[in-house]
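Presented below is the structure to which this report refers.
Yeah, one chain of the complex is gone here, protein chain that is, but the others are all in their spots.
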Amino acid sequence: MKNKIKPAKGKLGVLIPGFCGAITTTIIGGVEGIKKGEDKPIGSLTQMGRIRLGKRTEKRCPLIKDFVPLSELEDLVFGGWDIFNENLYESAKKASVLDRPHIERLKKELSSYKPMKAVFDRKYVKNLSGSWIKEAKNKMELAEMLRKDIRDFKKKNKLDRAVMIWCASTEVYIEESEVHSSLEKFEKGLKNNDPLISPSMIYAYSSIMEGLPFINGAPNLSCNIPALISLSLSKGVPLAGADFKTGQTLMKTIIAPGMKARMLGVNGWFSTNILGNRDGEVLDDPDSFKTKEVSKLSVLESILEQEKYPQLYGELYHKVRINYYPPRGDNKESWDNIDIFGWLNYPMQIKINFLCRDSILAAPIALDLVLFMDLAKRAGLAGIQEWLSFYFKSPMHAKEVYPENDLFVQLEKLENNLRHLMGETLITHLGKEYYENTAA
Amino acid sequence: MKNKIKPAKGKLGVLIPGFCGAITTTIIGGVEGIKKGEDKPIGSLTQMGRIRLGKRTEKRCPLIKDFVPLSELEDLVFGGWDIFNENLYESAKKASVLDRPHIERLKKELSSYKPMKAVFDRKYVKNLSGSWIKEAKNKMELAEMLRKDIRDFKKKNKLDRAVMIWCASTEVYIEESEVHSSLEKFEKGLKNNDPLISPSMIYAYSSIMEGLPFINGAPNLSCNIPALISLSLSKGVPLAGADFKTGQTLMKTIIAPGMKARMLGVNGWFSTNILGNRDGEVLDDPDSFKTKEVSKLSVLESILEQEKYPQLYGELYHKVRINYYPPRGDNKESWDNIDIFGWLNYPMQIKINFLCRDSILAAPIALDLVLFMDLAKRAGLAGIQEWLSFYFKSPMHAKEVYPENDLFVQLEKLENNLRHLMGETLITHLGKEYYENTAA
Amino acid sequence: MKNKIKPAKGKLGVLIPGFCGAITTTIIGGVEGIKKGEDKPIGSLTQMGRIRLGKRTEKRCPLIKDFVPLSELEDLVFGGWDIFNENLYESAKKASVLDRPHIERLKKELSSYKPMKAVFDRKYVKNLSGSWIKEAKNKMELAEMLRKDIRDFKKKNKLDRAVMIWCASTEVYIEESEVHSSLEKFEKGLKNNDPLISPSMIYAYSSIMEGLPFINGAPNLSCNIPALISLSLSKGVPLAGADFKTGQTLMKTIIAPGMKARMLGVNGWFSTNILGNRDGEVLDDPDSFKTKEVSKLSVLESILEQEKYPQLYGELYHKVRINYYPPRGDNKESWDNIDIFGWLNYPMQIKINFLCRDSILAAPIALDLVLFMDLAKRAGLAGIQEWLSFYFKSPMHAKEVYPENDLFVQLEKLENNLRHLMGETLITHLGKEYYENTAA
Partner (left out) sequence: MKNKIKPAKGKLGVLIPGFCGAITTTIIGGVEGIKKGEDKPIGSLTQMGRIRLGKRTEKRCPLIKDFVPLSELEDLVFGGWDIFNENLYESAKKASVLDRPHIERLKKELSSYKPMKAVFDRKYVKNLSGSWIKEAKNKMELAEMLRKDIRDFKKKNKLDRAVMIWCASTEVYIEESEVHSSLEKFEKGLKNNDPLISPSMIYAYSSIMEGLPFINGAPNLSCNIPALISLSLSKGVPLAGADFKTGQTLMKTIIAPGMKARMLGVNGWFSTNILGNRDGEVLDDPDSFKTKEVSKLSVLESILEQEKYPQLYGELYHKVRINYYPPRGDNKESWDNIDIFGWLNYPMQIKINFLCRDSILAAPIALDLVLFMDLAKRAGLAGIQEWLSFYFKSPMHAKEVYPENDLFVQLEKLENNLRHLMGETLITHLGKEYYENTAA
């Protein structure tokens, strides 16, 4: 396996729909600072994480980036599309994720980035409107315009490879339909302006056609349709999604496995959020919230496996609320109340209050995904990359298996996939060897 | 392996130092209710848990108790020692873990249990005093009295096997010393009344000598000394400990692995507790608290691995406080404030408020440990059972390896050990098979 | 003043629309227990409160019930109307405010109470439906049926006096309109079945016509319309409302005056609630929630006086959410996040988590209101009783003055009104007398 991975040489393009949003400015601002040695890539497994190899007594625990061949931050070249025509210095000030002195320090670097015109349709994101938008007769033409943008960007920046990562807003809820069922129907739909083809699907299609791994950071259906999955397999392109796992859902996929590990029952989980950024505004629209809600609700079901543990989780009442609350800006705050019960049904309560920062949590995982997906491409992997479930609220998975939402199973899956890729022994934590020699 | 496990037939004795305490009455009250079909063993992995076998697509997920040969609850016979001579109905009323109507419902069963005289010395638990205490010339004689109690109990109840589980109070802090270093020195110390041999060591010694697996539910040094470990190996007796992982530390070993999985930095973790039960009273003594504090503090260090991640955890300030607060009784409440930092060092905060019930969380894990340790004995395992780390704040482990405190690594270790014991494939979560066939 | 108050002799009827609801069963269950000496009237100012009279050095601090002439609990006779025909023992079990052994203890007393048929129209409370409902040609006839119920109840129970207190559900939002502007138009509307006359107005009209003080425990417009206020003045009947001040709003009227006292700015106040009782179900209907929301939102405005303190409160973003969450039943839980700022605009946060019990908080204030309103009637007071603002989320007040929502101003108003009624000196807390003599 190890020998088949192509080296990570040359420039790697990172193409981002939602280029002027809070996440992008945070990633790029960060990467620029890190390259200058002023900042640290906290939260990034590829940059800071280590991986245990072999037995505990061997004490082999290299940095992941020294273990698998990843692109260097120096080789990343960022670009993207947005509906607002502004440079990233302006965007960063609006987003106000980074504090003001920090933005000023990066003014020169951020000012040099500008978006390409976006593919956008307000029907899919009702609470936003912008003017920096591509116009064309039909969706296929829009796809061709995006594909040309990609080729031009690669050429202009002398890129060796590129990856596309969706960091734009949540679209309204769309169910998988006929038009998504095969490539043929999908391409016909593009030409016919089928309303069930959303902008994020047009981006995904363009990305795959140009051979770029595609990552879906929002809960949109996007690339997760038979038409695009089969296209990705035939084109040898990896796919990953959906919905960056940050904040409250991250906590949920940490806590819920803990409750289940201990066979503690859960009969209520109430989650509320207050946030005041553009994301909050978009999600104030019930149709966009629907898409998010489905993504957020599903994690508990699949972690707790109600059908296997009806006495513990059969009565679970799970409610998720998101409240637009401007005083907070990007500093989301979540509050969870978990009603659990233990031995002989005695009730207990856990309350979690998370003063988090959405884009600060999202940026390093977006970076990791870009680097791992480029690795996947070089390693010849195509289609759904389930081993990257770790990063998503609604991980893409093969039809015949249930998704793994447990953060810790996801981490082990990721690590064992890396070990497997590099020909190392998988770790099972059996650990009998440390005790057998000493037995009488 | 599987063929070597002796069947779980006949009666299994459960011998408990701290017989009239909150945990014991909760276990026994519960087991009696469960046997009558009135209550459910929520929180018990052996009774309610399932284990995935084979591939996800195989959908094999039996109950653990149907997978490995465990004793039935009907075969358990409880007995033990305490410093208060009262029946368990009285004890349950004092403990007030179970609510009053519940206790009344179990009055007949609980009233029938009475403790044997305890080995006790107030030097080791300063805030308690009792009168139902064995007297002897030296600690060796006390051990012999305990061993006789065990043999008499087995005989009287026609037991096939027995297990001892320490559910008594936390003793004052003792460091491993010369007298603990070999069996010879230890036995000499017993005869000489060496002050570094605490009551919990005398119980552990007696248990091992009689061939009973020994479980240490408190943070006391107890059986975790070279003298007793080597004795357990030569006698073929399994050991497990220390300190039942409940409440706040349980949450810590759930949350901390989550932070580390995501490479989020932690620079402060403040934990405070309020509780009003006998445990709270005992821990109001600084010497007993010291023992507990060491146990509670160590989990973060070993999970976060400060030496490997100095930029993330090198500055961690960890503080644990326990406050005796009578209005709460057994209903402990904990509050944790976790100061974390992410991408580019931006700070975030997590606050966790856990309205828990200590004994309700402890009872099912005590039950699991009894059943698993009996299984271990029948499977020919001896000495430290690291695969049961899952249940402890300070898991016993081989000298040459670090302990695993991550609840999720502990769970996988436990499950893979069960799979191994029964000859099933270990699970690595690699999961490539679901995707390879579909590749182009 | 004092001499003009008629004595509180004879029986006092307490007539309650919403007779089988959680509040009523809690009041009646409580009063029965208190009369038997088994329970205590915690939370009731009339039963447990004391009032300081004269100077601090006089140490005169009698119980309020010894200071002003109130009815004895022994003299109360309860009755009322409901849309469910069940006895209060059944209702109490459904409401599950009191715990089960407590309800069983009161079984005999509670079982003896049954409701009269209610005036009800589902248009005004969409999420409820019942079958124990009066039928008539028009609303005036319904009023006459209620008036006959009142007269019959007084006669049958040999009552000296009676009070009506609305403990039924929140109706949909209605604005004050033409039909409410005068008694003449209102009575015409009753005959014409005007849709802007809701059931709670029909009850209020009937109450006033029969000379019963009327108390409005819900946020409905109800008696707070010119037609009924002028009728109450001409009939010599006191009115009080609206919306019992319990739970989260109670906390708000405690905290907000504290912030304002200290001139601390507030730029955000987010309040969310989870509750699972019938109230929660009713408020899941947006139209009923609207009525509640207006009541809940207004308190901050009037306490903080944004127009006088634009720099402190001009930007306040106030959001209130109520979430139906069945796992909690009547045990409401609220969470408030308050974003404040101090000296030089530095931000701070206050978070309040209140595990409360709605009906437990409401019952004693309903009792107090009944007793004080009966006192008011005997003292010759008529129309709006602003001095009882203390008990309400949206206190009724004269058109020309702003309402007092500050709990502490309300308390002083209440106490000084009692002092005034009994001819005692009003208290100003000037307190110069304790220092003047000692001056040089």
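Order of writing sets the chain letters: A, B and C. Residues in each chain are counted from 1.
Note that in this section contacts are C-beta pairs under 8 Å (C-beta built on N, C-alpha and C of every residue); 3 or more make two chains touch, one makes a residue touch a chain.
These numbers were taken from a predicted model, which means no experiment stands behind them.
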Residue touching the undisplayed chain, where the options are C:Lys6, C:Arg56 or C:Lys156: C:Arg56
Options C:Ile174, C:Ile255 or C:Leu375, residue touching the unrepresented chain: C:Ile255
Which of B:Ser96, B:Asn138, B:Asn157 or B:Thr272 contacts the chain that the document leaves out: B:Thr272
For chain B, residues in touch with the removed chain: 267-268, 270, 272, 274, 317, 319, 321, 323, 325-328, 333, 335, 337, 339, 351, 353
Residues of chain C in contact with the chain not shown: 26, 29-30, 33, 39-45, 47-50, 56-57, 61, 97-98, 102, 233-234, 236, 250-251, 254-255, 257-258, 261-265, 308-309, 311-312, 341-346, 348-357, 360-361, 363-365, 382-384, 386-387, 390, 397-398, 400-402, 404, 406-409, 411-413, 416-417, 420, 426-432, 434-435, 438-440
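In this section, only the chains that are shown with their structure count from here on.
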Far-end chain from chain A, centres as C-alpha averages: C
Rounded Å distance between chain A and chain B, as computed from the means of their C-alpha atoms: 39
Multi-chain contact residues (two or more partners), chain B: 353
